[in-house]
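With one protein chain withheld, the remaining protein chains of the complex are depicted in position.
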Amino acid sequence: MVSGELKLARPAHVHAAKPMRHALAAFLSALEVPDVEQVDVITAVGEALANAVEHAYRGSQIPDVSLRARLDADGTLAVDVIDGGRHLPVVQHIDRGFGLRIVRSIAQSIELDADAADGTALRMFFKLSA
Amino acid sequence: MVSGELKLARPAHVHAAKPMRHALAAFLSALEVPDVEQVDVITAVGEALANAVEHAYRGSQIPDVSLRARLDADGTLAVDVIDGGRHLPVVQHIDRGFGLRIVRSIAQSIELDADAADGTALRMFFKLSA
Amino acid sequence: MSDRSTFEVIKLSGELDVARKEELHAALVIGASARAILLDMSEVTYADSTALTEMLRFSTQAERERVPVAIVATSPQLDRIIHYAGLNEVFKIFIDRGEALSYLESAS
Partner (left out) sequence: MSDRSTFEVIKLSGELDVARKEELHAALVIGASARAILLDMSEVTYADSTALTEMLRFSTQAERERVPVAIVATSPQLDRIIHYAGLNEVFKIFIDRGEALSYLESAS
């Protein structure tokens, strides 16, 4: 039975996205998720991380960005990307750029909580082959 | 503030050790632990994983090996390696080979629970620069 | 394309993410004498939407200036994100450098 959990929190510098993606990829590899399935997950989560670190950088104080991933034995992967930045009005959140469009194309489903107490929270669900 | 948690569980094949080490290394990198500090942690945890997968392989049914790592904001890293293999008598566990000797040289402290219900559990504590 | 000296190559590599946005912005410029551009992304292993946005800006400007652009992309991630963004109809993507060059020959 293969399963696992990953939680990372660190200041949301633009340079945080890359090592966080790499940690997620290595986490998935350790859980025997084939590369071809990893690619899409990393692409979607990469967008969420890019938004988090890009947005956070606009303020003067740098909040944290956190990534939480959980792979269950049935192949369900849930990933949260949470940032502590002041979020932009919800109307602006939807489909302005490519980011969320890409996330929506890849993830089985998403939950965007722009009113999360601690900033913006994007939860993505992926169905892997298990 | 940098902190994180990693949990991995998978069948204890000899090939499991390498991707689990890599996942731990990428986890530490994402939490900004410098390479020079990672090297020793990976060496110690690599010994624990090697023991877990080598021992598990002796039986006919392959149990799981699990790795749990937790880095707190103060730089304390706790890593558990737990295997579900039938453990060897405790007398044999101490200082027979290089493995535990290496782990003891590196870790701040260790707790070896050879009577854990689910096999052998080795907990290692490391003090990182944070 | 008769004059090969006006044929430009822009080579990018590694992971083109949000941290490299400004570097990418600076790299993706159309030389004054360029008649055709080969954007060699064969060594790019990852791109996010900030990179796609820069690529789209570049491609749009090139079209306005009637400078054909051929993109060489080989990484599965790059290929897939371009599709997910719906940009595969906008960019001229080639797996093979030779084919990209043939396209530029015929288009410029």
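We call the chains A, B and C, going by the order they appear; numbering starts again at 1 in every chain.
In the analysis below, a residue touches a chain if its C-beta (ideal position, glycine included) is under 8 Å from a C-beta of that chain, and two chains touch if they have at least 3 such contacts.
Note that the structure is a prediction, hence the values are computed from the model and not measured.
Here the chain not displayed is in touch, across the complete complex, with B. Touch with the chain omitted from the figure is made, among B:Ile62, B:Ile102 or B:Ala130, by B:Ile102. Interface residues of chain B facing the missing partner chain: 14-15, 17-18, 21, 36, 39-40, 42-43, 46-47, 49-50, 53-54, 97-99, 101-102, 105-106.
Everything below uses one rule, namely that only the chains that are shown with their structure count from here on.
Ranked by separation of Cα centres from chain C, the top chain is B. With each centre defined as the average position of its C-alpha atoms, the distance from chain A to chain B rounds to 27 Å.
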